[in-house]
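Here the complex is missing a single protein chain, while all its other protein chains stay put.
Let's look at chain A:
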Amino acid sequence: MGSEAPSASSFQMLLLLLLLLLRAERLRGAELTFELPDNAKQCFHEEVEQGVKFSLDYQVITGGHYDVDCYVQDPLGNVIYRETKKQYDSFTHRTEVKGVYLFCFSNEFSTFSHKTVYFDFQVGDEPPILPDMGNRVTALTQMESACVTIHEALKTVIDSQTHYRLREAQDRARAEDLNSQVSYWSVGETIALFVVSFSQVLLLKSFFTEKRPLNRAVHS
């Protein structure tokens, strides 16, 4: 490290300045899971530069029919993406305008089911691991390019693990719901069975009983 010759150090400086300017293109990622109450809408904003590619992945994990409305708006107010009642989707866009982009999830069509929604908003490309690695003059060595390849592959593995985890969470929530529902419905049915059988007997008996001054009306 350091400058052996003045020309090399000034070159390094220029590259540093270039890195400063390119800083805006750094990867920013937000991956959040939040609860969306019924009849509610939640919006998130992010400031994005011009000409940068961003992607939004979202998935509904629990609640109702596992669907949600989503729309994305650019800084000028144009809706660049709108979907209703989607379970999961992925949307990528290259920005034409610099500014604050807005994406909203709406559960306003549902009256009683609150939903859990996961979204992953990625902007730009991944930055180098060290700030000064952006000013490479030479090409990567074999070791380094192997490391980069492995890193990319592991990122894919982590991404697919995330998707698998979300699917599994969804299925597990359904299975646990089913488990408790089976209990409630069985108890309810047993009670209904007793009530109906007793009422049938009482009603039948009332047909064959002499009419008394006090009218015993039995409803089953």
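Keep in mind that, in the parts below, contacts are C-beta pairs under 8 Å (C-beta built on N, C-alpha and C of every residue); 3 or more make two chains touch, one makes a residue touch a chain; residues count from 1.
Please note the rule applied: contacts and distances are computed from a predicted model.
Per its UniProt entry, the chain excluded from the display bears the name "Transmembrane emp24 domain-containing protein 4", taken from "Putative TP53-regulated inhibitor of apoptosis 1", "Small ribosomal subunit protein mS29", "Glucosidase II subunit alpha" or "Transmembrane emp24 domain-containing protein 4".
The residue from A:E35, A:D69 or A:E83 that touches the chain not shown here is A:E35.
In the complete complex, the hidden chain is touched by one of A:L76, A:A139 or A:L178, namely A:L178.
Seen across the whole complex, the unshown chain contacts chain A at 3, 6, 9-10, 12-13, 16-17, 19-20, 23, 26, 28-35, 42-47, 116, 121, 123, 129-131, 133, 143-144, 147-148, 150-151, 154-155, 157-158, 161, 164-165, 168-169, 171-172, 175-176, 178-179, 182-183, 186, 189-190, 193-194, 197, 200-201, 204-205, 208.
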